[in-house]
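All protein chains of the complex are present and in place, except for one that has been dropped.
Letters A, B and C mark the chains in the order given here, with residues in each chain numbered from 1 onward.
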Amino acid sequence: MKKFINLSENITTELLQGLAMTFPEKVQVLSEKIVARKTPKDPNKVAIVTLGGAGHEPALSGFVGEGMLDYSVVGDIFAAPGAPKVFEALKMANCSAGVLFIVLNHEGDVLSANMAMEMAKREGINVKMLLTHEDISAGLDQDIKDRRGLVGCVPVYKIAGAAAEAGLPLDEVFRIAEGFNKNLATLAVAMSNATHPQSGMAIGDLADDEMEIGMGQHGEGGGGRMKVQPADDTAYIMLDQLCEAINVQTNDELMLLINGTGATTLMELFLVARACHLSLSDKGAAVARSKVGEMLTVQEMAGFQMCMGKFDSESLSYWDKPCDTPYWTQL
Amino acid sequence: MKKFINLSENITTELLQGLAMTFPEKVQVLSEKIVARKTPKDPNKVAIVTLGGAGHEPALSGFVGEGMLDYSVVGDIFAAPGAPKVFEALKMANCSAGVLFIVLNHEGDVLSANMAMEMAKREGINVKMLLTHEDISAGLDQDIKDRRGLVGCVPVYKIAGAAAEAGLPLDEVFRIAEGFNKNLATLAVAMSNATHPQSGMAIGDLADDEMEIGMGQHGEGGGGRMKVQPADDTAYIMLDQLCEAINVQTNDELMLLINGTGATTLMELFLVARACHLSLSDKGAAVARSKVGEMLTVQEMAGFQMCMGKFDSESLSYWDKPCDTPYWTQL
Amino acid sequence: MNTLNHSKLNGMFLAASASIQQQVPYLNELDGKTGDGDHGTTMHRVCQSIDSSLTNSERPVGQQLDDLGWDIMSQDGGSAGMLIGKFLMGIGAGIAAEEVNTEQLAAAFRSGLDQMVASSGAKPGDKTMLDALIPAIEALEQQARQGASIEQMFEQAVKAADEGFQATKAMVPARGRAKNMGERAVGYLDPGAASMSIMFESFNQYIAAA
Partner (left out) sequence: MNTLNHSKLNGMFLAASASIQQQVPYLNELDGKTGDGDHGTTMHRVCQSIDSSLTNSERPVGQQLDDLGWDIMSQDGGSAGMLIGKFLMGIGAGIAAEEVNTEQLAAAFRSGLDQMVASSGAKPGDKTMLDALIPAIEALEQQARQGASIEQMFEQAVKAADEGFQATKAMVPARGRAKNMGERAVGYLDPGAASMSIMFESFNQYIAAA
């Protein structure tokens, strides 16, 4: 394994220290693994909390800051934080307006979140949980509970964060974020394996001429393998499935994210984005807002996640609100 | 080669289209290879122009926008644009306040820039050229003209762009940017080879357990090879040379950039940033402002560039001004 | 032997911890086939918790296991850490005394299993650690009912755990990160079930030698 690390058991704490040193005016690390805004939000506004393993930087903690997350509870590499830590963060976040707790649908995250929710309820904390699960790789007929949460959490943070910042009550913040969340779909494609930075081991076994559409968040399989395709063809295969999943119609206002997972260059992501724009405009639909870059990575795995969503005028207005986090800043 | 591309000769034009489609409110592509701000700057303000090959995204064109660049002239992958195209951009930029033309010190770029400057002068365009050349890998005794331009161009764009946006005359914009430029130093380290996306060929021949400090912008060699070192040790080796190069003193206000060149994760970059902060504070110096992420990449080459600079109160104030470009947005 | 005291119970878990720590690369490798390649790393953290918590038996056994479960959960051990934490808390809650007879011992393990199942959401056949753990604990109960010794209980339990573990090879995963691989995961062993099988193997060896 070729990575710039020190002791493998210290990676997570050291990387969080590096994050806080790089953005001292935006974030701080509390209790070793909880990333919090430097200037806490007004307690009369809903606090947004999330949890997840490390190794996916900038996600999740890179989106803590004004207009997005208040607390991100970090586990270890690819490992959910334990329920006790999550409970600790929910207590920190506890405020008069209540807490929205955004959880990606992965076994470990959900186990931890559920236990922490139990503890929080027993403590009388006003917290609502929102599960993201927009990976359609298992098929459209799949129970929504069986879908994984991929990069779709990031725009959900954005919209929930903006609604909370606007002072909306918890039920409203939840309604808006969940409405947007329900109309999301993501597919991931990988071309090369990720290396687990602690074990040094490759995850997966993609051959030299193969790619896999439907890849998971850590290089765990789950999709269709095929020979490597050109950028345009890859984009079309994925886009068509996403359009079907969220039932794209003429005049829809669409969100498009092209999220690089590691070694794939921004150069390539622009080619993919271009193909999506051209193909959607052929279908009479239009991209209202988009983002291209690395938001949620899988170590150095070459590939990307394509995520589409539908805006209504409400969610679009919250997308457009300013935010100021380490890796999403918007005027 | 495993990359998401279409025809290799179309990569550059397609990627620029993808950029413009992704940021329609910020940039546009003119004359196929010139990236310009969507809303042109007031002609009473100095225009900032740069040039360079593609394949380094987000640089250079990802920094076109309010508060940074006005025009970026793009060549092909790792190839400088020809002088005719550069001259065309200088004519577009020509305005009453004059043009600052920022060029990275690479043979092809400089050849093209010099010819375009000749043509521009003949045309009566008021343009001043600023050369960035902060790579200290060739040694501190090396003639400054023989140093390559690496990621240091990006903070120079920022400071020049902010000074121009503030309405300063050309000489002043030049003075401030050049003052900052003179106090910059960069070193690059690579752990794996880049693949040229057009020839499909690996550039360089790093062995499985080697890294190279002093690597160039495209994977071309130039430094010392050694066995792969831990993050901290790598950071210390590089940092010490940079501190010597710009003669870091107690109470200096330093800029620190950790620029990922491709496959190296943000996780690792944070570890490196942390080591720099700790080591600098041991030396009694402090990081005033920093950035960590991918600014100027070398395809999927694993590695990073560490760039340090010194602020004075003037350059620091321009660093802190807002800007709104595709890949550097600041409130 | 017909009773098990607090210190021997600790000894069983410490023995399991020692064995599992030798299998970290193997467990990561199994997880690399169908998951995210870190089950060995998870178990390493779980084992470190066990080692530092169970070296003495000064606290009451129930309290000690409850604390250990909580500590394991605090180790950021992904799914497996959370579930094993629950398992230990459940044993702690269900253990009747500092020294227990065979039926009480089986009941304590059943209490651990129930707690784990309640959080897990998985069913037998879902290709998870439960596929090793459930038959193992059923074997403990059955043996205890039949009046077997503690040695005999674990002798049967390890067989059941290992069979259950081997059976995961043919299963289509329905929980955890392997789920999305569907049919393609057939032919691979479940890493969590491997840990459980190693754990019962060590229990058995420890008890046989004790």
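In the analysis below, a residue touches a chain if its C-beta (ideal position, glycine included) is under 8 Å from a C-beta of that chain, and two chains touch if they have at least 3 such contacts.
Quick caveat: nothing in here was measured; it's all calculated off a predicted structure.
Among the displayed chains, contact with the absent chain in the complete complex occurs for B. Listed residues B:114, B:229, B:317 or B:330: the one in touch with the omitted chain is B:114. Only one residue from B:158, B:218 or B:289 touches the chain missing from this view: B:218. Residue B:83 is the one among B:49, B:64, B:83 or B:159 that touches the chain missing from this view. Touching the chain that is not shown, out of B:40, B:179, B:204 or B:230: B:204 (per the contact rule at the top). Counting over the whole complex, subunit B has residues 12, 33, 53, 75-85, 106-108, 111-112, 114-115, 135, 137-138, 146, 148, 196, 198-199, 201-205, 214, 216-223 touching the chain that is not drawn.
As a convention for this text, only the chains that are shown with their structure count from here on.
Centrality by C-alpha centroid: the chain sitting nearest the overall protein C-alpha mean is A. Rounded to whole angstrom units, the spacing between the C-alpha centres of subunit A and subunit B is 29. Inter-chain centre distance (subunit A to subunit C, centres taken as mean C-alpha positions): 32 Å. Subunit B and subunit C have Cα centroids separated by 54 Å.
The residues of subunit B never reach two or more other chains; the list is empty. Of all residues in subunit C, none touches 2 or more other chains.
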